[in-house]
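All protein chains but one are shown at their positions in the complex.
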Amino acid sequence: MSAALLLALPIAMFALLAVCWPLRHTGRFAGMLSAAVAVACFGIAVALFASGRSELYEYPWLVRSGHVIASVGWRLDPTSASMLIVVTAVAACVQIYSLGYLSHEPPKDLGRYFAWQSLFIFAMVGLVVAPNLLQLVGCWELVGLCSYLLIGYWWRKPSAGKAAVKAVWVTRFADIGLMTGIVVLYGATGGFAWDHVLAPQVATAVAALLFVGVMGKSAQMPLHVWLPDAMEGPTPVSALLHAATMVAAGVYLVVRAWPIFHAAPDVLVVMSWVGGVTAFTAACIALVQTDIKKVLAYSTCSQLGYMIAGLGSGEMLGGYLHLTTHAFFKALLFLAAGSVIHATGTNDIREMGGLWRKAPWTAGLFGAGTLALAGIPGFAGFFSKDLLLEELFEAGRYGPLVLCLAGAGLTAFYMTRVMCLVFSGEQKERVHHAHESPFVMLAPMLFLSVPAVAAGWFAGPFAERLGLEYHFSVTPVGGIATIFALGGVGLGVARYGIGQLTWLAWPAAATFLASAPVDRLWAAAWRQGLLPFARAAGWFDRYVVDGLINLSGWVALEGGERLRLLQTGKVRDYVYAAVVGVVLLAAWGAMQ
Amino acid sequence: MTLHAVLIVAALMFCIGLFGVLTRRSLVSVVLSVELMANAANINLVAFSRFGNHPWGQAMALFAIALTVAEVVVGLALVILIARTHGSTDADVPSALKG
Partner (left out) sequence: MIPFAVASLVLLGSGVMAVRTRDLVHAVLWLGLALVATAGIYVTMDAGFMAAIQVLLYTGGIVTLMLFAVMLARPDAEAAPNGQLRAALAVAAVFAGVVSVVLRSPDATTGAHIETQVLGAVILNQLALPFEVLSALLLVAMIGAIVLARKKDA
């Protein structure tokens, strides 16, 4: 058994669903098949991780005169093996969950959905096991494509189509940096490996450029604008792509290319600040959202900010650990939110309330996810966040540290707000007809709740596997974070559960943040910068490039018009032409 | 008699034929003039064979005769065809090739 199987199974599934349309049009059966493949992938990933094997296979893809320019293959090491578990576990859960969540979809659409899901697993596995940056970027684009396709799953809805296009626009814009970084790396080392020793300036340039791509994919300020809109896709898609795995690909890229980033301390400082600002600002925006998925989307932005900030401290473990734990509990939260939406038929938390009596399982699972995300001691999020803040403290990044600590309190507060508004209080109109989700949706959530609660307890062995050390210890920073988290929960309960402290509303800030200022900034940049440039480029293309082409056509036409007069059709004139040739030949002979 | 003498006679013959091709109006006359030019070429081949002491020249002249016969056959067939379709054998009448 090898990592190749993890690549082969999903792409074979995708090819089968793509080519064999009668199978695809069965919908539910195709979904079961696809989910079975995803579960098999999870089993393989677990087996690979348990065996502790390392594998490296590289097939020379682009070869020029014996020199291998680029290769494709797979690299199995502790980093990729652990990430594989995260990816396949969440993917398997999400696919099983989708069978219930999307059970009312037309069969044709459902088949299409599962085809994209299989393609996504292939792309994500290819990204995770990539032996070099080129394959990583190729699969990076492929997951971006899957993201586009799945966001636009309900493409008949204009907002879904626009959100899909926006996701592509923003991430492509950021990918300009990523591509440039790859090219610079190739120029410097003649290859795409990330473990070359680079000169400091080159490392800084490459790391900075790669980080631009990371900002787009991992939704860092100010390139986060696509992620909230991506919630137009089905909720399981949000759980898999836009919470657990694809958006974490940017963080994973930093972890993979750690030698390059580690050699660029200036970029690390920038990273910790970008991450800190994102963690705090996104948490602020999440406070005032009324759409349950938007809250979770901004929360994802915020948590990705934590990861980036943690990696910016110069230590890898905290950020990577938070990536894995966050994948589990945020996927759980999204699936639970999907369950809520499934039950009530709305995304708006103001129309919900008192749902816990109707859907106790969902309420409990959402609560577990909330506690993990809030960083309550004992839950998964606590350990990773604690370690991450500790690293920031030890690296002396006090600014980002303060932002992250404040964000931790806000996180606990906004999650408590959602909990209280949705599950407690009196039942609203919509909730009267609500019902608990079927078992096929609850089972994956139950499964995910295990690592969401307990993943942090295994941080020590996990770090050991990566060749790093981790010991849990009680520190001042961790204490402050815990106090903030508990305080956030307490304030949240007081404000939204009990109804006290009504001054905690921030009306002005809410109005400002709800109007999406960054979105408007980008829109203005698009209107003022890109459109005029595109118009100029269009003018150049129409009148200069096309003009040249039309000129050559005109020359050929006009020349033909003139030259056709030579063709008189009279035999005699052709003989005269031959005579001219003979005389010229003789003259040429005389010259010799 | 030298090689140059024969070659110059052949060149004169060629030019006479060429003059005919360029001036005659009837297609039959044009084919006739082409025959004279081909004949001049044959004289050259035989002369090279003799003064170069090599049998290939004469062999080529024989082949050229066969070729010329083929050419005349096809050429005259075309003339007859043109005479039938255009009602004239004037070389200036067919102008389908005019650009």
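Every chain is named by a letter (A and B) in the order it is written, and numbering of its residues begins at 1.
Heads up, the rule we're going with is that contacts are C-beta pairs under 8 Å (C-beta built on N, C-alpha and C of every residue); 3 or more make two chains touch, one makes a residue touch a chain.
Predicted model, so just to flag it, every value in this text is computed and none were measured.
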Residues belonging to chain A that touch the chain removed from view: 572, 576, 579, 582-583, 585-587, 589-590
Absent-chain interface as seen on chain B, which is shown: 1-9, 11-20, 22-29, 31-33, 35-36, 39, 42-43, 46-47, 49-56, 58-59, 61-63, 65-74, 76-81, 83-84, 88-90
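Quick note on the criterion: only the chains that are shown with their structure count from here on.
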For chain A paired with chain B, centre-to-centre distance based on mean C-alpha positions, whole Å: 82
Residue ranges of chain B in contact with chain A within the complex: 18, 21-22, 30, 91-92, 94-99
Touching residues (chain side chain A, partner chain B) in the complex: 563-572, 575-576, 579
